[in-house]
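After the structure tokens below, expect a handful of questions from me.
Only a single protein chain was left out; the remaining protein chains are all shown in position.
And now, subunit A:
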Amino acid sequence: MATTTINPPELHVLAVDDSNVDRKLIQKLLQISSFKVTVVESGSSALQYLGLDEETSCHRFNDLKVNLIITDYSMPGMTGFELLKKIKNSSALRQIPVVIMSSENILTRIDRCFEEGAEDYLLKPVKLSDLRRLKDSILKTGSQTQTRKRKHKNDESPNFSYHDRTPSPPSSPQQSQTKRARL
């Protein structure tokens, strides 16, 4: 009797971070999470790797299929946010989910990233559990649905927490307290 084991496809992640320490960390975290990893140190390098010409926004064909991009927010030159915008504005690349990493828990920043089409916003330092959750989400839904889950950290958080991204006016502080995201 033949049994077929279907292994989940290995996802290829492009990680972008200007910090040497964080690059080494994210590479290891991604490898342990069974991603195939390519790491670059800037938005420009990322676009180059993806085959997108920065100036003309023309995309040259390459077969280095990237399933996910995970980028630091604060980088010199091109920020992670700018990189996100460039990717989402490219017809060739916009379907690739882009995850933002940041050490700063700033709601307006988080909102802007999601508005620009980010798949998720992870607070640094990123943990294995973050990537496990991300991987499940990517494999399950592809890049069709945007995940709304965010992490909440007590030590650096402002007084109010995240609110659900439903098309409604911003939550009042009392509402936010009850909708406090899980740790």
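Going forward, contacts are C-beta pairs under 8 Å (C-beta built on N, C-alpha and C of every residue); 3 or more make two chains touch, one makes a residue touch a chain; residues count from 1.
Everything that follows uses one rule, which is that contacts and distances are computed from a predicted model.
S.K.: From the list "AP complex subunit sigma", "Angiotensin-converting enzyme 2", "Histidine-containing phosphotransfer protein" or "Calponin-homology (CH) domain-containing protein", give the UniProt name belonging to the chain omitted from this structure.
M.R.: Missing chain, per its UniProt entry: "Histidine-containing phosphotransfer protein".
S.K.: For subunit A, enumerate the residues touching the unshown chain of the complex.
M.R.: Counting over the whole complex, subunit A touches the hidden chain at residues 19-22, 24-25, 28-29, 32, 74, 103, 124-125, 127-128.
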